[in-house]
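One structure follows; several queries about it will come next.
Omission of a single protein chain aside, the complex is shown with its protein chains in their original locations.
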Amino acid sequence: MPTFDLSVTPLREFNAALHSVANGDNDTAFEVVNPRGAHALAVGIDKPLSVDVRGSVGYYCAGMNDGGSVRVHGSAGPGVAENMMTGNVTIEGDASQYAGATGRGGLLVIKGNAASRCGISMKGIDIVVHGSIGHMSAFMAQSGNLVVLGDAGDALGDSLYEARLFVRGSVRSLGADCIEKEMRPEHLEILSGLLDRAGADAKPGEFKRYGSARKLYNFNIDNADAY
Amino acid sequence: MCGIVGLFLKDKALEPQLGALIADMLVTMTDRGPDSAGIAIYGGGAAGRAKITVQSANPGADFAGLAEALKADGIEATVTVKSTHAVVDVPAEKLDAARAGLATRPGLRVMSAGESVEIYKEVGLPKDVLARFDIAKMGGTHGIGHTRMATESAVTTLGAHPFSTGADQCLVHNGSLSNHNNLRRELVKAGMRFETQNDTEVAAAYLSNEIAGGKDLGQALEGALDDLDGFFTFVVGTKSGFGVLRDPIACKPAVMAETDQYIAFGSEYRALVNLPGIETARVWEPEPSTVYFWDHEKAA
Partner (left out) sequence: MSYHNPLTPPRRSATFDDYTMAEIRRAAATGIYDIRGGGAKRKVPHFDDLLFLGASISRYPLEGFREKCDTTVVLGTRYARKPITLKIPVTIAGMSFGALSGPAKEALGRGATLAGTSTTTGDGGMTNEERGHSQTLVYQYLPSRYGMNPTDLRRADAIEVVVGQGAKPGGGGMLLGQKISDRVAEMRTLPKGIDQRSACRHPDWTGPDDLEIKILEIREITEWEKPIYVKIGGARPYYDTALAVKAGADVVVLDGMQGGTAATQDVFIENVGMPTLACIRPAVQALQDLGMHREVQLIVSGGIRSGADTAKALALGADAVAIGTAALVALGDNDPHWEAEYQKLGTTAGAYDDWHEGKDPAGITTQDPELMQRVDPELAGRRLANFLKVMTLEAQTIARACGHNHLHNLEPEDLVALTMEAAAMAKVPLAGTDWYPGKPGL
C-alpha cells in the first residue's frame, strides 16, 4: 500500500499518483501521513481507490470525488467532499463549513460535528452527520438527503428545493420555505438505509423530516418577505 | 483578505516560547496574506512601567535622541530599537504624556501603548517581518498575529494589522466591512483620528470609542454586531485577555483549539498543527454573533 508523507512529498505528487492509477492496477489503497491541515488533498479521484488520511486536513479534501473511498482520521476544513459525484468520504472528527457543498452523489459521513452551511446547494449527495450542524445548512439544497443525529443551527433549509432533511435533535430555526413534513414509510426506509451505511446509532422513528413548502417555486408578490 | 493567528497561554511554562509559537503559526498563513504582517505580543511589563512602540521609515534619523527628548519633557525613558520600530519604556503614570509627545515628533508613528503590549508591523512576507523584529525570541502571556492581503486600501505599514485601539487594546480582522466610510465620518466627529483608509482601522476606533464611553470590551463587541455592516472575524487583545467575534453570516473562517496549556486561534487549522498537544486538543469553530473572551485576571 503506497504511503505518502506530506511533510516530505509535495501535494502535487500525491494527487498525480491518485489520478494516474489505471484500471487493473494492483495499488488502489493509499495512505497519507502528516497531512497537517493541507488543502485539496485527494481531490478529483475518478477510480474506485481508497485513501486513508492519518491526521487532519484543510479545505476541499476529496473535492469532486468520483468513485473513491476517502477516510480522514482527524478533522476536515471547509468544503470537504465538495461536488462529490459518487463514492464515500468519512470524517472521523469534525468538519468545517460547507461540508458536502454542491455534492451530486455519494455518501459523506461526519462522525463529529459539521459547521455552518452543511450541504449547501446539494444536488444529490447523501450526508449523515453523527453530531450537530451549524447555521444556514442545506441552503438552496436541490436534491439528496441530509441526516443529522444531533441539532441543527439557524435557518435550516433556507430556500430549499427538493432535498430531504432529517434531524433527530432540535432545529434552532427553519429557513425560508422550509417546513416540517410528514414522515411516511418511504422516508423511514430511506433514513434507515442511510443510518445503516453511515454506521449511525439511531432509529428512523427518532427523526423529524423537513422539506420545501414549494411556495417560492414560482414568483408570487405575496411571498416577497421571504426574499 | 487575511490570515489571523492568536495564542493565549494558560501554562506559564510556555511563556518564554510565545513569540516562537506565534511566529510559526503566522508563517503558515502566508498564502492568505502576502502583502504585510503584524504581531502584538503581550508580556514583559514591569510593575509601574509602561511601553510605547513607535515606527519610523528612517529609524536612524528619527530614533536618535529620543530618550533625551523625552527626558527634556520630564519623562525618564529607555529606548530599545528593533529595526524600524522602537520600544519606549516609561513610568506608567507618564504613559499618556509620553504618547502625546511621541505622536508629535516628525516621522514617528505610534503603533501601540500600554503596560503590556508591543505591536510590530511592516510591509512584506510574514517570515521577513518576523525576522526583522526577532519575534521568535520574545516571551509573553498572549499574542495576536495577522498577515494581510489588502482588499480596498493600500499596502502600507500603517495599513497592516493589528490596529491599536486604546491602551493595551488591539484588533485584527479577516473580512471586509461595507459601512466603514460612514462610520469613520461619525467617529471623526466624535474625536477619533485616522491614519489610513482601512476598514479595520474603523472597527478598532469604533471599539475604542465605545470603551471610552463606558462599555467594557465584551459590550463593545456586542455593539459591533449591530453597528458594523459586512463580513468579519475579529480577534481582539487586551492587557490580560483575548477575544474572538464572528459576524452573523460567518463566512470568513475561524478555528480554535484548547488544551490545559493554551487557547489558540487560526484562520485555518493548518496554523495550529505545530502547537504542543494539538493532537488531543479540543478543536472547534466559534459560533456567529457570539463574543468569546478569555482573561488571565479572571478564574480560568
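When the chains are written out, they are named A and B in that same order, and each has its own residue count from 1.
Keep in mind that, in the parts below, contacts are C-beta pairs under 8 Å (C-beta built on N, C-alpha and C of every residue); 3 or more make two chains touch, one makes a residue touch a chain.
Small disclaimer: the values here were computed from a predicted structure and weren't measured.
Residue A:K123 is the one among A:K123, A:R164, A:H187 or A:R209 that touches the chain missing from this view.
If you put the missing chain back, the residues of subunit B touching it would be 1-3, 31-35, 149-152, 174-176, 231, 251-253, 267.
Although one chain is not displayed, its contacts with subunit A can still be listed: residues 11-12, 15-16, 19, 39-40, 43-44, 46, 58-60, 63-64, 66, 78-79, 82-83, 85, 98, 101-102, 104, 117, 120-121, 123-124, 139-140, 142-143, 159, 161-162, 216-219, 221, 224.
The rule is short, and it goes like this: only the chains that are shown with their structure count from here on.
Subunit A and subunit B have Cα centroids lying 37 Å from one another. Contact residues of subunit B toward subunit A in the complex are 249-251, 253, 255, 268-273, 283-285, 287-288. Within the complex formed with subunit B, the subunit A residues making contact are 36-39, 56-59, 75, 77-78, 93-94, 96-97, 115-116, 134-136.
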